[in-house]
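For reference, the structure discussed in these notes is given below.
Every protein chain but one is kept in place in this view of the complex.
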Amino acid sequence: MENPTDRKYSKEHEWAKLEGDIVVCGITDFAQSQLTDIVFVELPEKGKQIEKGKQAGVVESVKSVSDIFVPVGGEIVEVNEEIVNNPDIINKTPFNEGWMFKIKVKDKAELDSLMSAEEYTNMTKEDKH
Amino acid sequence: MNFIPNTKEDKELMLKEIGISNVDELFRDIPEELILKDQLKIPKPMSELELKKHLENIAGKNKLQKNFIGAGAYNHFIPSVVPHIISRSEFYTAYTPYQPEISQGILQAIYEYQTMICELTGMDMTNASMYDGASALAETCIMAANITRRNQILLSKTIHPEYIETVKTYAHFHNIELIEVDFENGTTDINKIKELISDKTAAIFIQNPNFFGCIEDLKTISNLAHEKKALLVTCVTEPASLALIKSPGELGADIVAGEGQSFGNPLNFGGPYLGIIAAKKEYMRYVPGRLVGLTKDTNGKEGFVLTLQAREQHIRREKASSNICSNQALCALAATVHLATLGKQGLKQVSELCLQKSHYLHNQLKENGCQTPFTQPFFNEFVIRLDNFEKTIGELERNNISVLKLEKFYPELKDSILICTTELNSREDIDELIEVIKKCN
Partner (left out) sequence: MQLIFEKSKPGRLGTTLPELDTPKQDNLIPEEFLRKDNNLPELSEVDIVRHFTNLSKKNFGVDNGFYPLGSCTMKYNPKVNEDTAKLQNFTNIHPYNPNNQGSLQLMFELERMLSEITGMAQFTLQPAAGAHGELTGLMIIKKYFEDKEEKRTKIIVPDSSHGTNPATASMANYETITIKSNEKGMVNLEELKEHMTKDVAALMLTNPNTLGLFEENILEITKIVHDKGGLVYCDGANMNAILGITKPGDMGIDVIHLNLHKSFSTPHGCGGPGSGPVGVSEQLAKFLPTPIIEKDNNNYTLNYKKGSSIGRIKAFYGNFNVMIKAYTYIRAIGASGLKEVAQIAVLNANYMKEKLKPHFHLPYDILCKHEFVLSDKDMPNHVTTGDIAKRLLDYNFHPPTVYFPLIVPGAIMIEPTETEPKEMLDKFIETLIKIKEEAKNSPDLVKNAPQTTPVTRLDAVAAARNPELRYNCNI
């Protein structure tokens, strides 16, 4: 799967797509393929204020459990209930239906420090993990 | 005697294949100064005959007595079926069922064990065992802290003192604040709980029946906990009580930690025992240790696997909810066979015998002038104060009767003993105990 160019990427394999005041977040295709079949997702609470880089939730597969961090700081305004009941949606469509939560971003400038699709693609090519 | 099949010939053939001339060369990767020049100062080998005699000799220096001690280790009847089943070498010489296809035996047995423990404790799920009740309770501290994101625990002083010590050790190294709650008339002082509980409290820890054998008011305590969004963690050291006392789940517990030794595991001078952690289903992913789950194979046939292993140390590493690797699987198997053999009726009977005998003994001692410092209802253990403490203890020892002096645990109860009866204490032995105490009073 190609990394869509309409959004930014973090070192922890999350994507952040700006839609007005809201940033939609999820994990990348690279991340889901490393995790393999996802069995459980724990999402942050709606209304929670959270700083950039802090842990927001957990995604668990048979092979491993990984923390999800927020790529930008702000307030969690919506979480994707669908993936809680059917975590395999994340494996199938990590960039669309597999979105995880939406943040009302506090400081849009934080997006600038994230990577572009090209930069992220290069990073994953070097990353042996 | 050694257990190495390879002969001199085998070894020579193998050395040749590797291209070296003697076994010492196999250790050339170890720095010369570290290679031992002398033999270990360990006694020389023994033949099986000599070995058995030697161990019998050592064992002979223990003296079994008429046992009236409980205090976290209970002398129960174990049906013959139990040791026969756990002596089957396909069970005891196997390792953890990481290859489920050839481990369906133990996996199914543990699934059945998990079911039985849930039934008895009133919880939705339990794990495949912890080391013992004390360490299980200690790990529950960490669990409670993780679930509530608070790190203060209220701990009743009626919990087994060695369990409290263990909890203190774990809590200290994990930065958890412990506040001990006093007791009144042998049970946790509810007013003290009301005083001490706050929004910082992660959980209240109560043992039921408690160390003194008394029955705690779990329902009231669970309400107090839940009002403050804290958890009620119940500790059970004598699970035989669960046949006659309402399950912790029914009485409002969120998590149960405990000791399963009473089910099919001998006293064994303190170990191996069987730790239990059971919880409501919303806390499932916080429970440490192994879990066995039901699933299907490629042909659609039902089978069992270890599941939710991603929480465990071998995958999650530093983020694991615990570091536990091996458990007490064979002890859990013994418990499963034991509970299956006793069955619904048998467990009730065992429990009833424990209850009746302890109350007979209690009443007789009271009638013969003994003081019982606590008046709360109890199960199979109770405390009595002895009038002539030293004399009575001496006399009991001379008559080969074991009781537990409370001084080392509760200095304020230094003239008292904790007595336990199980179905194994005959009327004869109980009457003998009564006579001895009566005589010394």
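So that you can tell them apart, the chains are marked A and B in the order they are listed, and the count of residues begins at 1 in each.
Simple rule for what comes next: contacts are C-beta pairs under 8 Å (C-beta built on N, C-alpha and C of every residue); 3 or more make two chains touch, one makes a residue touch a chain.
Keep in mind it's a predicted model, so treat the numbers as computed, not measured.
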Checked against the full complex, the residue among B:206, B:404 or B:437 that touches the missing chain is B:404
Absent-chain interface as seen on subunit A, which is shown: 37, 39-40, 60-62, 87-88
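Going forward, only the chains that are shown with their structure count from here on.
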Could you give the separation in Å between the centres of subunit A and subunit B, each centre being the mean of its C-alpha atoms? 43
